[in-house]
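Every protein chain except one is present and positioned as in the full complex.
Let's turn to chain A:
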Amino acid sequence: MTTRIDTRFAELKKQGRSAFVTYVMAGDPDLTTSLNIVKALPKAGADVIELGIPFTDPMADGPSIQAAGLRALKIGTTLKKTLELVRDFRKDDDVTPLVLMGYYNPIYIYGVDKFLADAKTSGVDGLIIVDLPPEEDDELCIPALKAGLNFIRLATPTTDDKRLPAVLANTSGFVYYVSIAGITGAAAADANAVGEAVARIKRHTKLPICVGFGIRTPEAARAIAEKADGSVVGTALVDALKNSLDAEGRATAKTVNAVAELTAALAQGVKGARQAAE
């Protein structure tokens, strides 16, 4: 099975550059604006899109992404509407990889088999589910792989060499290295520590390694891009979106552009990176 994720990372490897991965929350601040933002991301330089599934209790997220989830829920975003958003995005874009990221409960309640079938037909390529460690692989990871979706696992600073093989065993698409012990948007990642961690994980896998949590600026994105196969930016984009809203939290004429402009600047940072030696 080859997904759009596999194809995209193979292309980038040929071009000799690191991927730029963007995270936004589905339905933030409303479904139409959210679709327009997702459509604008590839044009602004995003290589891979992570789309957040809103959840009331996001225990690994900082205040910015918590608030984004609550904005999305307030206007009635559901998992079904999130999948419809992906389907609408796919009408114009059949190449940009799209990964859903979130927590297990909305998927569990939707029904795992139905979710996987609907996600596949909507054009989802992979899943990142924060609260499903390898110990719970029977729940969703194994069924997702069978359904032809990548299951992208998080590796963290606490994942030592002894545990890494278990974490990597059923991982596909790419490995998401969480650069800090902490929640999204909290601390800045240290590029040197990240470089060492990426090298350590590379000894265990041939999969691309993307790094996220704590990357906010084009400079930081460039520094990480020199050490890893991709860098993920989420909170900074969500903050740019939030700052463009009106006093009632509704989208304005500036909202889509605010996210697209920051995406373009970050993408420039990533593209300016010297690629790490293989």
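Heads up, the rule we're going with is that contacts are C-beta pairs under 8 Å (C-beta built on N, C-alpha and C of every residue); 3 or more make two chains touch, one makes a residue touch a chain; residues count from 1.
Criterion: contacts and distances are computed from a predicted model.
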Fill in the blank from the handout: Complex minus one chain; that chain's UniProt name from "ABC transporter permease", "sn-glycerol-3-phosphate import ATP-binding protein UgpC", "Tryptophan synthase beta chain" or "Thiol reductant ABC exporter subunit CydD" is "Tryptophan synthase beta chain"
Exercise for the section: Could you tell which one of A:T3, A:T33 or A:Q66 touches the chain left off the display? Expected result: A:Q66
Completion exercise
Filtering A:A19, A:I37 or A:L79 for touch with the omitted chain leaves A:L79
Practice task
Check the options A:I5, A:A68, A:A155 or A:V238 and report the residue that touches the missing chain.
Solution key: A:A155
Exercise for the section: Write down which of A:L85, A:V178 or A:V259 is the residue touching the left-out chain. Expected result: A:V178
Handout entry: Contact set of chain A toward the excluded chain (per top definition)
Key = 54-60, 62-63, 66, 73, 78-80, 103-110, 130-133, 135-136, 153-160, 163, 167, 178, 181-183, 186
